[in-house]
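The complex appears here minus one protein chain, its other protein chains still in place.
Moving on to chain A:
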Amino acid sequence: MSKIDLVLRELHRSENSLARTLLLMADRHRAEHEVFHVARDIAGWSQEHVERIVACAERRGLHISRSASAGAPAVVERVVQRASTAVTSRPETGLLLLADLRRLHRKAAGVSLDWEVLAQAAQAMKERDVFELASSCHPQTLRQMRWANAQLKVHAPQVIAS
């Protein structure tokens, strides 16, 4: 397997994981309505990226299982998360939100770096198909990161000050 295929595999894993993180986050913070809705909207971007990575890999003769694709979080995970959202009116849920946003930002940053690596390599190796994949997906990853950062800026003052 070429090393660029390894990067594709890694991106497939990390985008999958990012999509799952966003969906879990939405589930955990249903009472934070904007977090809930936007997290689900932009999880769609990661799910689409996963599909496009699989298709690109297939064109290169590399098979990546779709079964690992980002879907709904596993049942056990959902039960765990649901317990934390039962209390919608306690300030403590705010700290949980900050921790989740921080985790999301780090995860999206990881995916962003993976796209960076892929784009650089594809350019060097004249792999146009891969380069175009990276160029069209990477901006949305950056928007996911900026969203996590923006939400953190909005929520942190009230959570910490109160």
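Throughout what follows, a contact is a pair of C-beta atoms (placed from the backbone, for glycine too) under 8 Å apart; a residue touches a chain by one contact, two chains touch by 3 or more; residues count from 1.
The rule is short, and it goes like this: contacts and distances are computed from a predicted model.
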Field: Missing subunit (named according to UniProt) among the choices "Molydopterin dinucleotide binding domain-containing protein", "Cytochrome bc1 complex cytochrome b subunit", "ABC transporter permease" or "Na+/H+ antiporter subunit E"
entry: "Molydopterin dinucleotide binding domain-containing protein"
Sole contact to the chain not displayed, among A:A55, A:L113 or A:A150: A:A150
Field: Hidden-chain contact residue, picked from the options A:K3, A:H37 or A:R106
entry: A:H37
- line: On chain A, the omitted chain is touched by residues 31-34, 37-38, 40-42, 44, 88-91, 93-94, 143-144, 146-147, 149-151, 153-154, 157-159, 161-162
